[in-house]
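Pasting a structure below so you can have a look.
Removed from the display is one protein chain of the complex; every other protein chain stays in position.
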Amino acid sequence: MKILESGIGELFQPPDPDGFREWVHKHKNTKMVPKVMSEQEAIARFVKDGDYIGTELYGTVRGPMSLIRELVRQGKKHLRVAGQGIHEIDLLLAADMVDALDITYIGWEVHGISHILRRAVEPGRVKTTEWSNAAISWRFKAAAMGVPFIPVRSMLGTDTLKYSAAKVVEDPWTGKPICLLPALYLDVGFIHVHQADEFGNCRIEGISGFAFELARASKTLIVSTEEIVPTEEIRRYPERTIIPYYLVDAVVLAKYGSHPGEMCYRYWRDEEHLLQFYKDSADPDKTRAYLDKWVYGCKNHDDYIEKVGIERLKQLEKMIGGR
Amino acid sequence: MKILESGIGELFQPPDPDGFREWVHKHKNTKMVPKVMSEQEAIARFVKDGDYIGTELYGTVRGPMSLIRELVRQGKKHLRVAGQGIHEIDLLLAADMVDALDITYIGWEVHGISHILRRAVEPGRVKTTEWSNAAISWRFKAAAMGVPFIPVRSMLGTDTLKYSAAKVVEDPWTGKPICLLPALYLDVGFIHVHQADEFGNCRIEGISGFAFELARASKTLIVSTEEIVPTEEIRRYPERTIIPYYLVDAVVLAKYGSHPGEMCYRYWRDEEHLLQFYKDSADPDKTRAYLDKWVYGCKNHDDYIEKVGIERLKQLEKMIGGR
Amino acid sequence: MARYNETEFLICLAASLMEDGATAFIGTGIPMLAAALAKKTHAPNLVAVFEFGGTGASLERLPLAVGESRTFHKAVAASGICDIMETAQRGFIEYGFLGAAQIDMYGNLNTTVIGPYWPPKVRLPGSGGANDVGSHCWKNIIIVRQHDTRRFVPKIDFLTTPGYLTGPGAREKAGLPPNTGPYRVVTSLALLDFEPETKRMRLIGLNPNVTVEQVKQNTGFELLVADHLVTNPEPTDEQLRILREEVDPDHYYI
Partner (left out) sequence: MARYNETEFLICLAASLMEDGATAFIGTGIPMLAAALAKKTHAPNLVAVFEFGGTGASLERLPLAVGESRTFHKAVAASGICDIMETAQRGFIEYGFLGAAQIDMYGNLNTTVIGPYWPPKVRLPGSGGANDVGSHCWKNIIIVRQHDTRRFVPKIDFLTTPGYLTGPGAREKAGLPPNTGPYRVVTSLALLDFEPETKRMRLIGLNPNVTVEQVKQNTGFELLVADHLVTNPEPTDEQLRILREEVDPDHYYI
């Protein structure tokens, strides 16, 4: 099984299935114990400087924004980040908390490219390694399976592969070249869900993005939720549990936790807020002012929500599509 | 990436992702067209002698038993089968329709081993290659991903691997041995579901077994369903669709289609019927008599259901657990 | 004043390439508008697939992002990115839609950096799903709004998404699925395809009031020209009405 090519990108988080198993055995609690806590406590207890972190889904769609804002407030440093996102990654980069990015896409979709990403990477301040969007999710999937790598047919023949840490090998069955992606295990994962019980059994409505994979790829998993439901409800429809309690270390109640992003069937994206941020983000001082007002200037998520204003949030609820 | 060991088992269905893609492109219809048909039509149109087939879940639990009985009635020959099951595989073996088995488990759980399997394999009539239960599902998962193989940590160090067609290689990242399983693509897959619309969008309640993977690993997929629901209902809760229509070639309405097995939240297993079959299966003549009465002796599934008797089925409905 | 602007023209041209009943991998921007327009006109059964899990959404309302709720509103399925990408990898997605900052004669695309890789002169968003779409979909349609020599270059700074790579057979040699690759390029000036033998970009249609010379002057590499050139159809009043009144009434994009 010949290795035909090896990407020259730096592997920021080498795969270690045995290390993950030992960590799980030592730190994860398989007992159903209540895990509801404040975002302050969750971030303070579970995130360390230098950690490799990942978030799901992305900045304008079911993102764990209240957790990200708290992460910025607590000013964790030298983070390594799975760079798939928009607003959430911009905040971390703007606050100079990131040393390295496994990047697939950081941008504002139709609105344009990320000014903050440019200011972070073009001076050589933040290191990058390239991946496709599927590749990042498949790397989580490999970790979720508990194996060191996963074969895929993306990235072949491109600079995306050359500047990644993937390898191309000859498939022993077909003899054709195939790309192997190293599993991506997170020190801490962050996911915002529609419903969770106090033990961390979670449900997501609509598309699940890569929540299933990221939850299982995380050594520590912090979940924020729109609402906390009784465990009896979870047990009534066990097939709807996408994240079982034993994966979860903290459950943070955060209604409107995805704001300024949307939460399907609950509230629509705050397009005004997002566009204002994107406009301001072109200017370092205005970016700083945004952080001062919306992040550092808020004690916690409740404070942030008060600043956004309940009338505005009620409007956004009216604007979201139903079933 | 050294190959450390290669199983000596025969690979009955070599992986061919490109061949699968070409087949999909040529034969699958991405238009939403009605696919409701009788089990006779579905089996006659889509199953050929020599095909490699697989069924989900297994003989006493949400098995596509009405489709299997029709398959036996039509007497397809020289089948190669993913051998994970009980009653369904016993029927195919008893009717001498199988040449080769990728076997993980064929038996009657607490009741004992399969007499019919013994009569098929011990004289050397049916060839076998060994796999673990996870391995068979992971082989479907690899096919569902569209890749030729998948790395796992099962089967290592055992005769189960030696008599399989798996390979052990050195992981290029950790340097440790890891098992590679060849993807298992089915010519025809059979799944019984709780609800489907006329186009083949399917829902399953409770555990999903390996339905997600098998559906995506099948060149042709025949689905039987307890009930047909309007597409509006499917579109109202799109996250509940486990099998999208484009994977499906035939939708067969088969209420009580899993009998004598159970269908969760619908009806309980017919333990009397199952035990009688298991007892009879020890004797070739009695096995034949069972086939004559319950398979060949029934024109179709409706006829079978009539023979079972609606009173009995209503009892089984009362015996199943609720939510 | 013109009956339509350039964006509207591109949307209508892209929409015309969408086949009724086909599966199409839809990205943000023009592809979304084109898909919504196509569904409301000639292709009501178009199956829009979005990378984060939406399959077969109604597209009654225009999505603003590839993961947002309108990408799976009244969809037949709402799964996740792995399922969608694996569906493409298995060969179920006919059309892909891609954009680019740079494109070469083989339809290779750059959306990663301008200049050296690191540190770059300009850091672009990166591949996102583009590399996956370009690797797995059967026919990829590339939309480049400004057709000029800054975008149509002899050598792209970074090969983010595979076109025909170095030419005939190169995709297969790299391990990419056979018989896939770039299919059309839609630009502000023209419609282009890839000549079957050489896999090189070829001019096949001119937008209204555009000359061959103009296209050549704005293309940084030697462009093949088809024997018979068509003039790309102008949007009909009905297309424009539906686009403006039903697809994007808030003029979010147009």
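The letters A, B and C name the chains in turn, as written, and every chain counts its residues from 1.
Everything below uses one rule, namely that contacts are C-beta pairs under 8 Å (C-beta built on N, C-alpha and C of every residue); 3 or more make two chains touch, one makes a residue touch a chain.
Just so it is clear, the structure is predicted and the values come from calculations on it, not from any experiment.
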| item | value |
| --- | --- |
| Among the chains presented, those that the missing one touches | A, B |
| Of B:109, B:227, B:283 or B:306, the one touching the omitted chain in the full complex | B:109 |
| Residue among B:11, B:121 or B:229 that touches the chain left out of view | B:121 |
| Among B:130, B:187, B:239 or B:280, residue touching the chain not depicted | B:130 |
| From A:101, A:144, A:214 or A:274, residue that would touch the chain that is not displayed | A:144 |
| Residues of subunit B in contact with the chain not shown | 57-58, 60-62, 83, 103-107, 109-110, 113-114, 117-118, 121-124, 127-128, 130-135, 137-138, 141, 152-160, 163, 168, 176-179, 206-213, 262, 264-265, 268-269, 271, 320-321 |
| Touch list for subunit A against the chain that is not drawn | 17-18, 20-22, 24-25, 28, 30-32, 144-147, 199, 201, 216, 231, 234-236, 238-239, 241, 244-246 |
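Operating definition for what follows: only the chains that are shown with their structure count from here on.
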| item | value |
| --- | --- |
| Greatest separation from subunit A - chain, by CA centre | B |
| Chain occupying the middle, per Cα centroid | A |
| Intercentroid distance (Cα basis), subunit C paired with subunit B, Å | 40 |
| Geometric centre distance via CA averages, subunit B-subunit A, whole Å | 37 |
| Centre-of-Cα separation between subunit C and subunit A, whole angstrom | 28 |
| Two or more partner chains touched - positions in subunit B | 17-18, 145-147, 236, 238-239 |
| Sequence positions of subunit C contacting 2 or more other chains | 54, 72, 78-79, 89, 136, 177 |
